[in-house]
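Note that this complex is displayed minus one protein chain, with the remaining chains in position.
Note that the chains take the letters A, B, C, D, E and F in the order they are written out, and that residue 1 is the start of every chain.
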Amino acid sequence: MEYIYASLLLHSAKKDITEDNLKNVLTAAGVNVDEVRVKAVVAALKEVNIDEVLKNAAAMPVAAAAPAQ
Amino acid sequence: MEYIYASLLLHSAKKDITEDNLKNVLTAAGVNVDEVRVKAVVAALKEVNIDEVLKNAAAMPVAAAAPAQ
Amino acid sequence: MEYIYASLLLHSAKKDITEDNLKNVLTAAGVNVDEVRVKAVVAALKEVNIDEVLKNAAAMPVAAAAPAQ
Amino acid sequence: MEYIYASLLLHSAKKDITEDNLKNVLTAAGVNVDEVRVKAVVAALKEVNIDEVLKNAAAMPVAAAAPAQ
Amino acid sequence: MEYIYASLLLHSAKKDITEDNLKNVLTAAGVNVDEVRVKAVVAALKEVNIDEVLKNAAAMPVAAAAPAQ
Amino acid sequence: MEYIYASLLLHSAKKDITEDNLKNVLTAAGVNVDEVRVKAVVAALKEVNIDEVLKNAAAMPVAAAAPAQ
Partner (left out) sequence: MSLTVKQHKIPQWKIEEVKELKEKIKQYKTVIIASLDGFPTDKLHEIRKKFRDVMEIKVSKNRLFERAAKESGIDVSKIEQYLTGTNAFIFSNKNPFEISLMLSKFKLKRYALPGDKADEEVVIPAGDTGIPAGPMISVFGKLKIPTRVQDGKITITKDTVVAEPGQPIPPEIVPVLQKLGIMPVYVKLRLKVAYHDNLIIPGEQLELKLDDYKSQILESYKNALALGVEIAYPEPEILKITLGKAYRNAMALAGESGYITPESAQAVFSAALAKAYALAGAISGKVDLGIQIPT
């Protein structure tokens, strides 16, 4: 989930979610950055209205994730 | 929520949530770090078992979601 | 969601979700296949009991939706 | 459900849901294609605004499930 | 949904859902009958216990809501 | 429910819900038509915005079915 948290951190700090920014944050967190993954996440998030997604997030069916226990 | 996202990023990357680590991540995200807040978050998260919170979130969606109301 | 639909298609057709199968389906659908993503999806799905997830998706809408209240 | 997953895959990849496209995807997934079914699905989906359905599918569960509590 | 409503009408009138019956009803409703779809629906319904499905649809609001999610 | 299914069939086929149309469909389905009921249904549906009702129905399946519990 590191890439997601890092993206949310940038979004929350009102910074653009660019490859460089993401890499900086991940590196600062001691994560071994995977370039391809960074590219993929940045590209995917470009098509997403994050604020909209977060607004609906409270309804997230966390129960679905339960079997992970 | 920047401080929380940064903390969860560290947690997810299996790094300790220390003042230095938190400041590093926040700075890398371009956040103007508030020293007092960093200290507060680090102290609070020492008391809060993040895994426990997330596990309960998965197991008890209703109760878990209540504060979000 | 292409990778997800392709995976469910394979699952529904009782085929293994392997990198090759996934690539075949995606290519047939005219998707520009991203090798890394294919690997990531296949690896992640190995840890997921899809039948279980689908059963829960169908059977637990209330619990899932409850947090939104 | 293979035919529906295959259709959603095509839709998600922004390809037309034609008989040929559907057959290609299904064949690539190792499904024994049933011509009648392919024709039926393609005809039925022509009458449906898929984006609308998906939007409602995502938006609905909360309102729908809430009264049941 | 014409084919479904026509099937439900026949079922409700306690008539067999055969290709001929379905075509008759659809024609009477002014629908341009698509033979393939008629075949597909009749074939599919052979695998389904409609009484059971309708009972569940009416009696299990939760299950009923699930697919809508 | 025959009269309702027949009405929905007509509506879905984009035909007017007239007494004649309704009688035709019902007869084709082998239903013994009750003239008074046909008149009543046709008259009542004239005052209803069917599209509106159906749109809401999709959103609230539970509410609709709930009393059956």
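In this section, a residue touches a chain if its C-beta (ideal position, glycine included) is under 8 Å from a C-beta of that chain, and two chains touch if they have at least 3 such contacts.
Everything numeric here is computed off the predicted structure, so don't read it as measured data.
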Residues of chain D in contact with the chain not shown: 1, 3-5, 7-8, 40-41, 44-45, 47-48, 50, 53-54, 56-58, 61
Applying the definition given at the start, please give the residues of chain F touching the unseen chain. 1, 3-5, 7-8, 37, 40-41, 43-45, 47-48, 50, 53-54, 56-58, 60-61, 64-68
If you put the missing chain back, which residues of chain A would it touch? 1, 3-5, 7-8, 41, 44-45, 47-48, 50, 53-54, 56-58, 60-62, 64-65, 67-68
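Here is the rule we use: only the chains that are shown with their structure count from here on.
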List the centre-to-centre spacing of chain C and chain F in whole Å, with centres computed as mean CA coordinates. 39
Once you find the CA centre of chain B and the CA centre of chain E, what distance in Å lies between them? 53
Going by the touch rule set out above, which residues of chain D reach two or more other chains? 56, 58, 60-62, 64-66, 68
Across the complex, what residues on chain C touch chain D? 1-2, 5-6, 8-10, 12-13, 15, 21, 24-31, 61-62, 64-66, 68-69
Given the complex with chain D, which residues does chain E contribute to the contact? 3, 34, 36-37, 39-41, 43, 61-62, 65, 68-69
Quick one: in the complex, what on chain C touches chain A? 34, 36-37, 40, 49, 52-53, 56-57, 60, 63-65, 67-68
